[in-house]
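What follows is an incomplete set of chains from the complex, kept in their original frame.
Chains: A and B, in written order; residue numbering restarts at 1 for each.
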């Protein structure tokens, strides 16, 4: 049976940002804090750049889990935002699911904290309902690399695709000519080593 | 063919704790001793918290493998307990299997030492008999990370799902509102970093 390559399509995808909260972030230890912050914000920038509908949710944000990180709130001031009263699997929150369904999109990008719970549970739920699910693995964090590997294995076995923010951005953009400066700027602001290439280039060709 | 997400269900699951014995534990080197002890006890606490039927078994406990660790004995004083006279695969012990079947549950949570034998063999046997099997990977230990990876690969290929104690607890709990204090206390006692969040929170909101 032939494989069918369903590419990420900016007109058919919704992004779910799950539980990137100030308290929960202190649990993330499979990425350095700098790297993880950068990865999360890079994904957020991608969503804005491609005008992808984005849905935010948090778990118990008034308790020790803490508030959603302010950068995300600021970047998505008008996005649907669901402070879940208790459901651990965000898919158990009817408002959240309704918001997804209301977008009419068939592809889901998802990232969250922690990977094996806040990402894996809604991923499995979404797969069951027929969505294509693309996990943004480097914008999702958890306790240890070993825990992460188990989470990836479970999600992959169920049919989710493991991606990273850079791959997501490139698959959505398709062609540099769609916006060279915009996309280049996005990469430069989240890849210091790419920014260096650009700076050397611009000086040397000046 | 659509994926079906069969969640861990506290009313339909049985936990198997296989060969967590004082001697065998000295063989476990893919986790630090502190981490591994914590993971095993966290899983045990989860079983008690959700009142999941739990079955214990040991291999040759009168020899160098040593006795089951006392904490588990104390936590499950009334649990079925099978000191296997020689079977390496616990599933070859008829009493053990009968105890599982008598629970009437269709989902199995399993953890043990060492992963590629004491966990993998009964996992494969249970899968063959139609059980859904969820391996609690971080409460299962073995000689090296490389050995662990091979064991995961074999079990996953056969259809078992790789989980961790934190994911198990969260998938069973479903909703914080079912018992906020109880579940929070469980997490705090096994996640020092989460306990810190709770302590800061309680002081700052005092």
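Keep this in mind: contacts are C-beta pairs under 8 Å (C-beta built on N, C-alpha and C of every residue); 3 or more make two chains touch, one makes a residue touch a chain.
In this text the structure is predicted, and so the values were computed from the model without any measurement.
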> Whole complex: how many copies, 2 being shown?
Replying inline: 8
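Methods note: only the chains that are shown with their structure count from here on.
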> How many degrees of rotation bring the Cα atoms of subunit A onto the matching Cα atoms of subunit B, given to the nearest 5?
Replying inline: 90
>> Need the CA-centroid distance for the pair subunit A / subunit B, whole Å please.
In response: 31
>> So in the complex, the part of subunit B that touches subunit A is made up of which residues?
In response: 2-5, 30, 137-138, 145, 152, 156, 161-164, 166-167, 170-171, 173-178, 180, 191, 193-194, 196-198, 200-201
>> Give the list of subunit A residues in touch with subunit B in this complex.
In response: 23, 26-27, 59-60, 63-66, 85-89, 92, 114, 116-117, 120-121, 124-125, 127-128, 130, 143, 146-147, 149-151, 153-154, 157-159
